[in-house]
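A protein chain is absent from this complex, but the other protein chains hold their places.
Letters are used for the chains, namely A and B, taken in the order the chains are written, and counting of residues starts over at 1 for each.
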Amino acid sequence: MDDDELITAIAAGDDTALRELFSRHAPWLAIRLRSLLPATDTEDVLQETFLAVWQGAGSYRRGSAAGWLWGIARRQAALFLRRRGPATLELPGLLAIDDPDGDPAEAALSGVVMARAAAALGPDGSPEREVWRLVYVEDRPVAEAAELLGVPVGTVKSRAHRVRRRLQAALRIGTATEGGGS
Amino acid sequence: MTDRCGPPDVDLDRVWTGVAAQVWLRRPGRIERLAAQLLRSPGLARALVTTPSLLTGWVIATAAILLAGMAATWGTHTPYVALFDPAVAAAGIAYAYGPGIDPAWELSQSMAVSDRMVLLTRALAVFGLNAVFGLLASAASGAAVAVTFGWLVPMTAVCALALAAATLARSANVGVAAGMSGWVITVLAGKAIAGQVTAAVAGPSLVLPYLVFTACCGALVLYTTRIPRGTA
Partner (left out) sequence: MNVELEELVRRFGHTQAVAGVSLRAGPGVFGLLGPNGAGKTSLLRMMATVLPPTSGRLELLSRDPGDHAERREIRRRLGYLPQNLGYYPGFTVVDFIEYFALLKDMPPRQVPRAVVAAVERVGLGDKARSKLKTLSGGMLRRVGIAQAIVNDPELLLLDEPTAGLDPEQRVAFRTLLREIGERGTVVVSTHLVEDVGAACTEVALMDQGRIVFHGTPHQLTARGEGTGAAGDAPLERGYSAVLAAARS
């Protein structure tokens, strides 16, 4: 079954479809969340994400399952951090930034953090910034980003890897000052 | 569980366990949670709410029979509720638990919550439910007070008989048969001797024999459930 069919099945109460969806998508969702959150928080948010998928599968409209899933994950991460308290809101800035229904205060905060994180990637217009903007902020598939940038897919992937590493380093410095982190 | 890996420090199996724990399993209902507190044992509460003869269908059937008895009493002034309820209760008790009805009986015998406790709790619950229904139906059908409460004693005796027979023979059906036939015989004997169908129910001189009989059956149940009978 393809992703759309799986999600339809989940909406109808098929738990084996949820299991299959988890097996397909949890790994990359975990990687993405992990670049923003410590390991235990990633586990908690991932769990909440799939529970939200189980409950909200009915509202899925055919399209990009991956995008839909990441949207849920982002929202769950924002909720999770909000529950935890202001001290940790600073961490993953990329979450609510393009969510029009989101909390404006959080968006503002996220904006500050995002600017800080983006600065860690290099000057505006640099290859890493561009890759980050296309792949992470605008959620485009790697192939599309490669086409837009006019470079091979492999190049996009290795730049994305560098982006993740630099972000992790930048955010880890943030977590170290908080005394938390993985 | 997944073949592909996420980040090395994220335990995806643990995440899935957390998801499935909420997707696959339901939170216990209110009755079960109340029972768990009263009985001080979540296991016993779960055993109680899964009693075959306490399931909705059975309860509805019991209520239906007693309502019929109630209606019949209005018409004929014979207290049918008092005559029906012991038989119905006996059937419910026989189907509550035991080797005849429990296919996983061998396994149940190795449980921390002993099968004897389960048996007792379920039997009491079934009895209690039938007693309450019966009292309501009997009072509503306008039967004499003596009869309204009087049949509780023979009902206890008949239920004890059904339970003893079921555990001894390791068969719920034997229990039902024993309980029903025992009650029918008693009622007919009462009619033959005293001329009244309700003699078996209302006579105060019968209370002691009934109670002695109940005690004997009870002892038999305790004995049978203490020593598991085995086959090599």
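Criterion: a contact is a pair of C-beta atoms (placed from the backbone, for glycine too) under 8 Å apart; a residue touches a chain by one contact, two chains touch by 3 or more.
Owing to the predicted nature of the structure, the values given are computational and were not obtained by experimental measurement.
The chain not shown here makes contact, within the complete complex, with A, B. Screening B:5, B:64 or B:107 against the full complex identifies B:107 as the residue touching the chain left out. Considering the full assembly, B:43 is the residue among B:7, B:43 or B:218 that touches the omitted chain. Residues of subunit B in touch with the missing chain: 1, 13, 16-18, 20-22, 24-25, 28, 36, 41-43, 46-47, 50, 102-114, 118, 227-228, 230-232. What subunit A contributes to its contact with the hidden chain is residues 15-16, 19.
Please note the rule applied: only the chains that are shown with their structure count from here on.
Centre-to-centre separation of subunit A and subunit B, using mean CA positions: 56 Å. For subunit B in complex with subunit A, the touching residues are 1-7, 9-12, 14-16, 18-20, 22-24.
Here subunit A touches subunit B in the complex through residues 15, 18-19, 22-23, 26-31, 34, 39, 42-43, 46-47, 50-51, 54, 182, going by the rule given at the top.
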